[in-house]
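What follows is a set of notes on a single structure, which appears directly below.
Here the complex is missing a single protein chain, while all its other protein chains stay put.
Up next is chain A:
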Amino acid sequence: MAQAGAGRRYVRAFVSGFFVAVPVTVTVLDRFAYVARVEGASMQPSLNPEGNVTGSDVVLLNRWSVRNYQVRRGDIVSVLSPKNPQQKIIKRVIALEGDFIKTLGYKNRYLKVPDGHFWIEGDHHGHSLDSNSFGPVSLGLVHGRASHIIWPPNRWQRIEPSIPPERMPLLNWHADATEDEEKD
């Protein structure tokens, strides 16, 4: 009889713990931080520099910083793929709305990024399915900002925003406004 009582108590503790742990975990993953393994070679050499041979990089995605769709040029972001809604792709932000850029293989040679959209590219040009294939991406698709590489341990680092100089936008329609928005 004592064992049945103890068993029931464990079950009750487990169930009540479950109803606390699952919503809290789901909320944290949706609103604050997400962890994801990077697959593919489209962001070499920044991410996955040796491909999948020694194991893929695992990055920490900050979902809180993109809750108001504020991304900066040079950030590495994860985005819901416009080609496949169940897949997330991880690329670098090259240009924001209003920027005038030169594309690499898009149907238009030069392009002004429309309102509410941004332009993403993989660092490994030619091995990357990015805005050069499917055009500017709507800001509503942004999922999270990759802030740190957390695995493998010898690649622990904070990811700093940077744009390769040859990919900088040519002209900035909202130059004055974006200066004020450069905050963390």
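What we mean here is this: contacts are C-beta pairs under 8 Å (C-beta built on N, C-alpha and C of every residue); 3 or more make two chains touch, one makes a residue touch a chain; residues count from 1.
Assume contacts and distances are computed from a predicted model.
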Exercise for the section: Out of "Large ribosomal subunit protein bL21m", "Mitochondrial inner membrane protease subunit", "Ubiquinone biosynthesis protein" or "Proteasome 20S subunit alpha 8", flag the one the UniProt entry gives for the chain missing from this complex. Expected result: "Mitochondrial inner membrane protease subunit"
Problem - Hidden-chain contact residue, picked from the options A:Ala6, A:Val26 or A:Leu170 - result: A:Val26
Completion exercise
Note that chain A touches the chain not displayed via residues 20, 22-24, 26-27, 30-31, 68-69, 80-86, 114-117, 138-142
